[in-house]
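Yeah, one chain of the complex is gone here, protein chain that is, but the others are all in their spots.
Labels for the chains are A, B and C, by order of writing; each one numbers its residues from 1.
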Amino acid sequence: MSSEKGNMDIAKDAIWENRKIKLRSFTKNKMAMFGLVLTVIMVLAAILAPLLTPYDPIAMETTNRFQAPSMAHLFGTDEFGRDILTRTVYGIRISLIIGAATAAITFVAGMILGLLAAYFTFLDNLIMRICEGMMSIPSILMGIALMSVLGTESKNVVIALSIVYTPVVARVARAAALTVKEMTYVEAIKSQGAGWMRILFKHIAPNTLSSVIVQATYIFATAIILEAALSFLGAGIPAPTPSMGNILNEAKQYIFNSWWLTLFPSIVMILLVMGINILGDGIRDVMDPTAN
Amino acid sequence: MENTEKILQVQNLKTSFTTLRGQVVAVDGVTFHVNKGEILGIVGESGCGKSVTSQSIMRLYDEKKLVTYEGQIKFEDRNLLDLEEKEMESIRGNEISMIFQDSLSSLNPVFTVGDQIAETLRVHQGMDKKESLKKAEEMLRLTGIPAPEKRVHNYPFEMSGGMRQRAMIAMALACQPKLLIADEPTTALDVTIQDQIMDLIRDLNRELNTGIMLITHDLGVVAQTCQRVIIMYLGQIVEEGSVTDIFDRPLHPYTMGLIKSIPTMETDRHEKLFMIKGTVPALTEIGEGCRFCERCPKAQEKCFKESPEIHQINETQSVRCFYSDK
Amino acid sequence: MRNMAVHELTPAQKYLEDRTILDVRNLTKEFPVKEGVFQQKKTVKAVTDVSFSIRENETFSLVGESGCGKSTTGRAVLQLIKPTSGEVYFRGKNIVGLKGRPLKEVRQSMQMIFQDPYSSLNPRIPVGEIVEEALKINHIGVGKKERMSLSMEILNKVGIRKDQYYRYPHEFSGGQKQRIGLARALVLSPEIVVCDEPVSALDVSIQSQVLNLLNDIKKDMKIAYLFISHNMSVVRYISDRVGVMYLGSLVEEAKTDEMFANPLHPYTKALLSAVPEANPHVKKEKIKLTGDIPSPMNPPSGCTFHNRCPYATEMCERLAPKRKEVETGHFVTCHLYNN
Partner (left out) sequence: MGKYLINKLISVITTLFILSIFIFGLTHVMAGDPAQAMLGSNADSTQIEALREEMGLNRPLVEQYVDWVSDAVRGDLGDSYFRHQSVTAALAERIGPSLILSFWSELIAVVLAIPLGIVAAKRKGEAADVAVSATAMLGMSMPSFLLGLLLILVFGVFLGILPVSGYVTIAKGGLLEHIRYLVLPCVTMGLIQSALILRITRSSFLDVLNTDYIKTAKAKGLKQKVILYKHVFRNAASTIVTILGQSFGSLLAGVAVLETMFNIPGMGQLIVDSVLKRDYPVIQGAILFISLIYIIINLIVDVSYGIIDPRIRIAGSAK
């Protein structure tokens, strides 16, 4: 029989080769790459914010209030003389953090609830009814209500958004897990004596992962939008910490004479969310077996 | 047989698909004909291009983005490949019609079976609603469906596999077409139901004198139904002949392999089944030699370099092989 | 009629004396279904009172059309589906109702291969590890190295090369995937393998390769098969004994040559006559079956075949026929032979 060492070499280079194929199919997908590049730019801007702009996002300088866009202040300044570009970049940082946190929490919670509902039929009705109940409250109202109860802090925004979006992810996870559960390879491993843990976490979960990751990316984008809406209504991140929502909320009052307060942050926000949505579409196409 | 009128003549048909991995030639220079009132069998395994050939004749593929055709398809001295889409529409379902394998997914789930049959009549024969529904019921009775007056108002999901296939046949033959293309009509059916459907197809062929192109991979069905047979492999015709030629004196190694490898009621149960070695290569990996050379027991050096042309061996048989008569 | 007594022997005795490793007795499976406006409870009689036995290294086939319950029977034997009633003796011990460890031990020697190659292998796990996992679950082999070499050996036996060990299922053809599925079952060196339509989804030329492989493995590893198929010619080629099923019940059972040379039950005759002969000169006289296969939701009364049987009498409608051993080892369930 082949020497043991021989087998191990086969193992190593084969696994590396599989990863390369997966990577190549991602890079070939133009859409996924465009979304990724856009998102990476935003993330870098957010991380390197202090290096990019000399100004402090919160400190007020009443001397140069309402300055139009100039070389010194590319996006102009607001009613307290703060540089809009700086505040926007810091706003992206908050949005990305909240979006990512919400996406991560809803991904994990949604996966667990979805898998349990799909695998254990007695849990199914219970979990699904609760999800349906929660999803019948429109997300913005749920967000506002939760924020009013929890108090307006960034931490609470993430909790509120997670409560709003976990049922959505759970439903997607359950649907995907149900289709996987009917697959022959699940019956095969059961016929070989596998316990429910192995079946659920080694066979059903990995094959449910791809559709839930795609859903989590969309949730990432929608969470940013909802946070902005909440902050816009004054029920999200409290001033003066800059968030896309409260920047635009303040800009609204002065829209007539300093239009730049609204225009530039809006464009940046659209690019931010669009990047993530396109990335979501890209991942879906790559993960979708029929695509390749 | 020679003087019979040829209703369909396919000359050097080439169908190539534009895919992500570039141009894929699914049907590569196919030439055959169908005589009036004849049942022609087209046999081959999946990927041999038998379905693509039939759907190319009907030009069902999207010609703007997906497929390009070469060669000629002469139907009653008109080349179908040159026709405008409008002219093709008047031929489809009227002069050439088609039935498919999975009758559940091939019938529209939200319309009754009667409506779908009547629709063909309204479009091609200009009948009004009432008249076309009456004729639809008649067609269903012709195909032997029990209680056709009830079935006319049923939806496809309310009928069994056998009944749905009869409804498909009724729809296809409603306008008395000259040619019926049947793409694996009984593959999804149980053997007793398949037997009923094949009887129906044979009877209708005799009564309505409709030429039938029967596409299948079941040699038993071919032997009991077809008069002439074409064997296809990887987008090419490798052998053509009368049904007795093919079964009594198969010439091409692939045909021989197919016939010997499929267990029948006469196969010796204590002998190993004949095996065609290897597997069907992908269309993108074809060498310049004969396409069957990797798997052919009689492959010589020449087979790997040159690709043989299909040539007439005797009055009814032709084959695409250098060494077929050895 | 000596072996009439065979049935009376206890399963344990039959196992020792007759080497019957699997003895299924009056197996029944009914699925509850909610129907109609007020959710009335209805039952689908998928399998009714099926009995058969399989000896070591013997291939017994269940053949019949869709909805006849052959797949359900296969799964019920392996306890993948809980039978409604009846017993399944494996090596003389009843395994119905077994749970946990004892069931796991029995499962090790009763394996299964499946019809659809494309969904029988987990797409996320390399094929080698699919086979290894079977060993890991059943604690066979010490450590990864030994399990890996055992897996490589069995994969090689079914024709999968060593360098393909870490390839993913989507890189293999249908025929190769069936071989990998077989390797996964054989690595536990089972005594019996249930084959649920293993070649129906394969291309014609690949079918013969898999059938030959199954026969080679049977000789080499002394394995018994419960072979399930709707294709009469394939069943004739591969089986030692055959059972014909119709609408949940076993209507006839016999040695293969006996069954195909001298079919007794009208349904078996009709089934055989409906198979198109791959020889243009042979034109079989057909036994025409009228109508469609009735739904297992409300099967016809008495003999479930009476509404399509050319020989049906008034008695057939009233009374369900008994199973009778007309000749040694040739059982039939039909009133024609019950007088």
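Here, a residue touches a chain if its C-beta (ideal position, glycine included) is under 8 Å from a C-beta of that chain, and two chains touch if they have at least 3 such contacts.
For clarity, every value in this text was computed on a predicted model and none was experimentally measured.
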item: Chain not shown: contacting residue from A:A109, A:A229 or A:V286; value: A:A229
item: Residue among A:L23, A:L44 or A:I137 that touches the chain left out of view; value: A:I137
item: Of A:T27, A:S70 or A:S148, the residue in touch with the unshown chain; value: A:S148
item: Absent-chain interface as seen on subunit A, which is shown; value: 129-130, 132-134, 136-142, 144-150, 221, 225-226, 228-229, 232-235, 248, 251-252, 255-256, 259, 262-263, 266, 269-270, 273-274, 276-278, 281
item: Hidden partner interface residues of subunit B, rising order; value: 58, 60, 65, 85, 88-94, 97-98, 100, 102, 105-111, 119-120, 123-124, 155, 157-158, 168, 171
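Assume only the chains that are shown with their structure count from here on.
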item: Between subunit A and subunit C, centroid-to-centroid distance (C-alpha), Å; value: 49
item: Distance from the mean Cα position of subunit B to that of subunit A, given in whole angstrom; value: 51
item: Subunit C residues counted as touching two or more neighbouring chains; value: none
item: Junction residues of subunit A - those touching two or more other chains; value: none
item: Complex contact set, residues of subunit C against subunit B; value: 65-66, 173, 175-176, 203-209, 211-212, 215, 230, 232-234, 236-237, 256-257, 260, 270-281, 283, 286, 288-289, 291-293
item: Subunit C-touching residues of subunit A, taken from the complex the two chains share; value: 1-2, 4, 7, 10-11, 14-15, 18, 183-185, 187-194, 198, 202-203, 206-207, 289
item: Residues on subunit B engaged by subunit C in the complex (per definition of touch); value: 45-46, 146, 160, 162-163, 190-196, 198-199, 217-225, 243-244, 247, 257-259, 261-267, 269, 272-276, 279-280
